[in-house]
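Okay, structure first, notes after.
Note that one protein chain is taken out, while the other chains of the complex remain in position.
For subunit A:
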Amino acid sequence: MTNEEIKGAEAEEDQQAQSKKALKKQQKEAEKAAKKAEKQAKLAAEQHGADEEDFAKDRYGVPLMVQSREKLDRVLVRVQDLTPKKADQLIWVRARVHTSRAKGKQCFLVLRQQQFNVQGLVAVGDRASKQMVKFAANIPKESIVDVEGVVRKVEQKIESCSQQDVELHIERIFVISQAEPRLPLQLEDAVRPEGEGDEEGRATVNQDTRLDNRVIDLRTTTSQAIFRLQSGVCQLFRETLTNKGFVEIQTPKIISAASEGGANVFTVSYFKTSAYLAQSPQLYKQMCICADFDKVFCVGPVFRAEDSNTHRHLTEFVGLDIEMAFNYHYHEVIESITETMVQIFKGLRDRFQTEIQTVNKQYPSEPFKFLEPTLRLEFTEGVAMLREAGVEMGDEDDLSTPNEKLLGRLVKEKYDTDFYVLDKYPLAVRPFYTMPDPINPRYSNSYDMFMRGEEILSGAQRIHDAQLLTERAAHHSIDLEKIKAYIDSFRYGAPPHGGGGIGLERVTMLYLGLHNVRQTSMFPRDPKRLTP
């Protein structure tokens, strides 16, 4: 026999073997199908039988889609209002099915509404049939249901629910919107503290999965708390500044020229030409000051085309910007800004304690500490502290990010504050429109503010004199043609002024001691993410 013949024989044998296997497989599949059919028939028969004797069939089901067919007067009670006061009342609730667990003749459902949840119970009895219990047990998690039930006090506290003293004995249950049975992530996994998951071999959800399925991730108690608190930051910012006599303004986001240099701006096509997305409302804030609005603030999106993939950079974020005219010294501006920040911190501490606690459960952190009035250190002091700690740096070097963090730790150790101002930066490291220090021209009237060692605000007294501004721009070798409009704004009399801007996401992140700005941005935009 030649080699080829041998091979051929082997192949044949193989084929035979395969066909034998295939045959067996087919046989098995046929058996399976037969069993399945039998089972289905049995099930159908059962159901048929059941349908006939189901006395509670009007008490559950999937009603027609709510298409505003009728306007019911039915009152829906909020889950958070289900307290022992409501005991023994028959009420309607609309909520999501958080979890369900069937156990013999009863089914426990945890019904969730935002960060509140309550235990519901469907048990076979004179109101609920066996079929109804089965139906309830089969409602997929995260479906929205309308239930009618009696509020009952419980003897033992229900530890797993926010409404610990009552449960709901369900008498009717209708699915308003059914969720798909397979969820892309489990809510319990998404709120599990980071360390705990590793230890017990339980799942946690990684950042990208969360962000890809943001709608579900935002339903978690932690996300609910974060964004409620963030809304609080905005609200407190507006409230405090309005009380201080500031005017809220709106500035354009599509602009013709880059306001600061022009390196990190997004270009968009604008009919036959191109335009840029505003990287700061600064020019417009300053124009409002020149137009005698005295004190202004604005809340709006800011765009930065920086290709930096760090925990604290986004390409689009919400800027909270302040600009104000002052009388004689730019410290009036610092005081206004720091007072506003302290009001925000106090407001958060007093009004959002529940939210802070909720976030802390998943992401533990020390409470945010601050001083009133805010601590103001000078740049040279900061440098001296860093040098004492062994850092080598020049007098006029800017602080690197690790040095900022280290300085934050040193300041925290000495003054026990998470918020402070570093004043009088070297002129060389600030933009051209920064007012130089009158005594030592190597320094400037500019300041940064820090939360937990990370910069949140950068601001300065701005040069309000066209001539000095031209000189400084020339010194920085900036094309005067490009910033002509900016310089021209100061030619017709401009009050001395200063300001600064903070990023809403960053402030929320640092206040809560979180580690990634994407957690505090609802739909974050970074160099690698444009969706959802």
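Methods note: a residue touches a chain if its C-beta (ideal position, glycine included) is under 8 Å from a C-beta of that chain, and two chains touch if they have at least 3 such contacts; residues count from 1.
Rule of thumb we're sticking to: contacts and distances are computed from a predicted model.
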Undisplayed chain, where the name is taken from the UniProt record, one of "Protein JTV-1", "Mitochondrial inner membrane protease subunit 2", "LSM complex subunit LSM3" or "DNA 5'-3' helicase": "Protein JTV-1"
Among A:35, A:329 or A:442, the residue in touch with the chain that has been omitted: A:329
Among A:58, A:73, A:159 or A:413, residue touching the chain not depicted: A:413
Which of A:21, A:74 or A:369 contacts the chain that the document leaves out: A:369
Residue among A:212, A:239, A:339 or A:381 touching the omitted chain: A:381
Interface residues of subunit A (partner: the chain not displayed): 329, 331, 345-346, 349, 367-373, 375-378, 380-381, 383-385, 387-389, 410, 413-417, 423, 439
